[in-house]
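If you scroll down you'll find the structure; I have some questions about it.
Note that this complex is displayed minus one protein chain, with the remaining chains in position.
Right after this comes subunit A.
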Amino acid sequence: MTDYRIGIDVGGTNTDAVVMNSDDDLLAKTKTPTTEDITTGILNALDVVLDDSGVSEEELEYVMLGTTHATNAITERRGLNEVGVIRIGAPATQSIRPLLEWPDDLADAIGNNVAILDGGHEFDGRTLNNIDEEEIREQVREFADVDAFAVTSVFSPVRDDHEKRVTEIIREEIGDDVPISVSNEIGSVGLLERENATALNAALTNVAEEAATAFVDAMDERGIDANLYFGQNDGTLMSVDYAIRYPIFTVASGPSNSVRGAAYLSEVENGIIVDVGGTTTDVGAVTEGFPRESSVAVEIGEVKTNFRMPDIIAIGIGGGSIVDTEGEVTVGPQSVGYKLTEKAKCFGGDVLTATDLEVAAGTIDIGPETPDVDQSTVEAAREYVRERVEREVDRMKTSAEPVPVVIVGGGSILVPDEIEGASEVYKPDHYEVANAVGVAIAQVSGEVDRIYSLDEMSREEAIQSAKDEATDNALAAGADEDSVDIVDVEEVPLSYLPGNAVRIKVKAAGALDH
């Protein structure tokens, strides 16, 4: 029998893991400290859950990893590639050079190699300017020492010929090994945001490869021969190879996993999710079991991108938040973070944290000490937290109707059981490992991105054909036939092509087959 799977979530403070069977029952769970090298923490968590569940390594069919290594690499400017950033669009676009709005240290970290060359298209696919092959070759040779390339052409989501040709020239000049990120595979219309995301992706391929290799090696070390996946921004899974090519698609997997996990554990398909961590509380919304997406540009490491990202409001309240009792009692945003076991009073430290208040009140039992805090302080702090959470929950709602609210995460105890505007408050079993559950139940997907001629078939037939093919791709990736759904359809009319052409992108997703 190989019917089990493990979901692992590597957070800034804790590495969580769960073992689930093919009926999605949770058999074992653990929360262990995240380690500097990440792999040790993963192995520690793995050993605990395998031991507790009695499941052997051979019985594992899938292992899913949710990680923030890519996000951390950007925020800490660590391990980033030197990138050759090539924009195709001159004479247009020269008034804003690539990376102009990036923080200086981040632009420096990727080498600040930028060029704007002739080419690009109009919104309707007409040629804006022809590319100059010799100019491209010269520029690529000048960038010969970079670790990776990022190629962005004006209106490439409508027409990608120029990006394709530049990619071929880079291959001819530099070789087959250098990673190349092309913008039409990464983002949508909005040149600067798409270029930014493409450059960040190119900067991350090395970090992604290291993380993927560490993950694969860790599994080998334990003799695990399962299918390995990474969680991605939209709450679906991607293969290890894909994760190395498109690391930017992992940066928001954490919040997606927690929303999906919370929805699954509470059986709430539509409502508000409150994930209370060590330093911050993320408030998000779940719609039909999936995270609601943000409608505004999302910043990653202070750089604007145009990804579809979960709509999340973060507030500075968590288990490690420092409680200020001078004057009116406040909680956070300062936090002891991962040093909770060193600094918090319940662990013998000298900082009063949100966790200490609950230990003092007797609602939880953590650490060797019981701090002496009077009841009025505990009440005042709880009221402070309640008000902040209530306000953000209200902001996430789309109407005044009361909605279900689900509380998850290690610091869930901080949030009271009654919240204004909530029809009901859920703190489901296993709430503390909702992230790991979220990645363990994540779906696999299949995509199609193709140009159809509407002279040869009707629009409906074209979309149906794309849907069928995306479904087949999802099935081939391991999705269960009954659970496959079309999750995204995007249609771009290409009036420059004869024959009434349209570019159709479809994504299908479904649960892993067992």
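Definition applied: contacts are C-beta pairs under 8 Å (C-beta built on N, C-alpha and C of every residue); 3 or more make two chains touch, one makes a residue touch a chain; residues count from 1.
Convention: contacts and distances are computed from a predicted model.
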item	value
UniProt protein name of the chain not shown, from "Dihydroxyacetone kinase", "Alpha-aminoadipate carrier protein LysW", "Hydantoinase" or "pyridoxal 5'-phosphate synthase (glutamine hydrolyzing)"	"Hydantoinase"
Identified contact with the non-displayed chain, of A:L192, A:A208, A:V303 or A:L512	A:L192
Among A:K397, A:K427 or A:K505, residue touching the chain not depicted	A:K397
Among A:I96, A:A144 or A:M457, residue touching the chain not depicted	A:I96
Residues of subunit A (touch criterion as defined above) contacting the omitted chain	89-97, 100-101, 120, 122-123, 126, 128-129, 154-155, 189-193, 295-296, 391, 394-400
